[in-house]
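One structure is given here, and the rest of the page talks about it.
Showing just some of the chains, left in place.
Per-chain numbering from 1; labels A and B assigned in written order.
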Amino acid sequence: MSTLVRTGISLDSELLARFDRAIAKKGYRSRSEAIRDLVREHSVASDVARDRIIVGTLTLVYDHHRPKLSERLIDAQHHYHGKVLAVTHVHLDHRNCLEVIIVKGRGTEVQRLADQLLSLRGVKHGKLVMTTTGKRLK
Amino acid sequence: MSTLVRTGISLDSELLARFDRAIAKKGYRSRSEAIRDLVREHSVASDVARDRIIVGTLTLVYDHHRPKLSERLIDAQHHYHGKVLAVTHVHLDHRNCLEVIIVKGRGTEVQRLADQLLSLRGVKHGKLVMTTTGKRLK
């Protein structure tokens, strides 16, 4: 079972004062929360390194006038062995579409899907973000 | 007006052979498209460096049981001086939500919004991606 525990660290006072100023600028109201976020970020990076199940959001910008591109985007998603949770489509202008594809799977699988989609002709730019499923990250 | 032009580069044959193998693995069917993508990636990075108008997609994972978090997430988005284009919400499990917020604005503004949202208590992890509006990127 997961419970709240307390841990202490000793730090140089100047370093701590600078950290406090930097996190206040970002909007943090509590030092404790800022340090927790650093620990969580470390944990997510380690999940990615060990190829655990993660959630990926892939952002794509493409030209929807490109023949057959929409079919190819959908095709690749159907052949993907992870799970597509949702797709959001935004019409940026009369030519350009932005799509965010949210997928769950191992990091390497998600990366392979991203490579496939990003290499399609008509896809102008895109980037993949890997984050936590939330389950093991409290 | 924008037209298609041709440019040539000379390259070491071995380097080119390795590039061809690497891009084929990623799914590229044409070397020309792979090189165009490198040029586009460079162009997007330069837009970000000069603080031009970009589209950002911010991925957040949070615990929706956290009191007042939803209100704070919405509040921050309303005070943001760029433009929120769309928000997608996915229920990861009974506690955890993933949200993708798609915004248009200068890179520094988008970053500020991201900092504000990521520093909220209850937001476990998140990441910001900056991409092109598509307009100047053919």
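Here is the rule we use: a residue touches a chain if its C-beta (ideal position, glycine included) is under 8 Å from a C-beta of that chain, and two chains touch if they have at least 3 such contacts.
Model, not experiment: these values are computed from the prediction.
Taking the whole complex of the structure file rather than the 2 chains in place, the copy count of the single sequence reaches 4.
Keep this in mind: only the chains that are shown with their structure count from here on.
Chain centres here are Cα means. That of chain A falls 10 Å from that of chain B.
Against chain B, in their complex, chain A makes its touches with residues 23, 25-30, 33-34, 37, 40-41, 44, 55, 57, 59, 61-63, 85-86, 88, 90, 92-93, 95-98, 100, 102, 115-116, 118-121, 124-127, 129-135, 137-138.
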